[in-house]
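Removed from the display is one protein chain of the complex; every other protein chain stays in position.
So, chain A:
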């Protein structure tokens, strides 16, 4: 499956004879080797879940976030090189804030650091998810155009809720961005996509969606290869008042209502897994 692009794979500014840019494909491999990120668009919102592979037993639960809020109404789940992911999230946050309000304050100054141009787009409304996806995709693509920059080694799933309802976008290291009703990236994406296709998303609410996503993540986790993982989830739906919220997995942090949702989802997922094993 993997072809050796000898000689044509040294730079992102080189095409191969069959029209491929190998560096971008290699960047995609970094995404494929990371923990699974699954997201589905339900009737009333978007639910996102991440299989956060735990590298060391000494890691504090709840650290090494993979899902980040980009604005009040949208969030981003990251797969691949975590440090690259932080950069994309920072850029997305800055785009989202500048779109709505361009405030010349100290924090705004830091935004300028990330955006190379000052976008005086004070549109006064939260950035439409489509627009945000386009800007993120265009930024990721930018880093595939110059030999002195390397492509981002991470894929990003962006879920948000704006005037046009809940939407789900995925941005790949090549800079491609499509809108989906169900998306998965990372190790278990093939299995996850199969599971998603079985679901009737148009009839599902986010409450049910959370349980389904948890089941999928527990399902695609490979016990043999990777020992421990932590489930990180988030949603943005009517129930969360169209705000991107995390049913957090840290016991000390309480978000009203959602802690139960996460625990409920985990229990249901584990039960479903046992059922499968029992067959």
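Convention: a residue touches a chain if its C-beta (ideal position, glycine included) is under 8 Å from a C-beta of that chain, and two chains touch if they have at least 3 such contacts; residues count from 1.
The rule is short, and it goes like this: contacts and distances are computed from a predicted model.
Taking the options "Proteasome subunit beta", "DOG1 domain-containing protein", "Armadillo-like helical-containing protein" or "Ubiquinone biosynthesis methyltransferase COQ5" in turn, only "Proteasome subunit beta" matches the UniProt protein name of the chain that is not displayed. Set against the missing chain, the residues A:101, A:227 or A:270 yield one that touches it, A:101. Considering the full assembly, A:93 is the residue among A:93, A:135 or A:266 that touches the omitted chain. Contact with the undisplayed chain is limited, among A:43, A:72 or A:207, to A:72.
The chain not shown here touches chain A at positions 65, 68-72, 93, 97, 101, 103, 105, 107-108, 246, 248, 250, 252-254.
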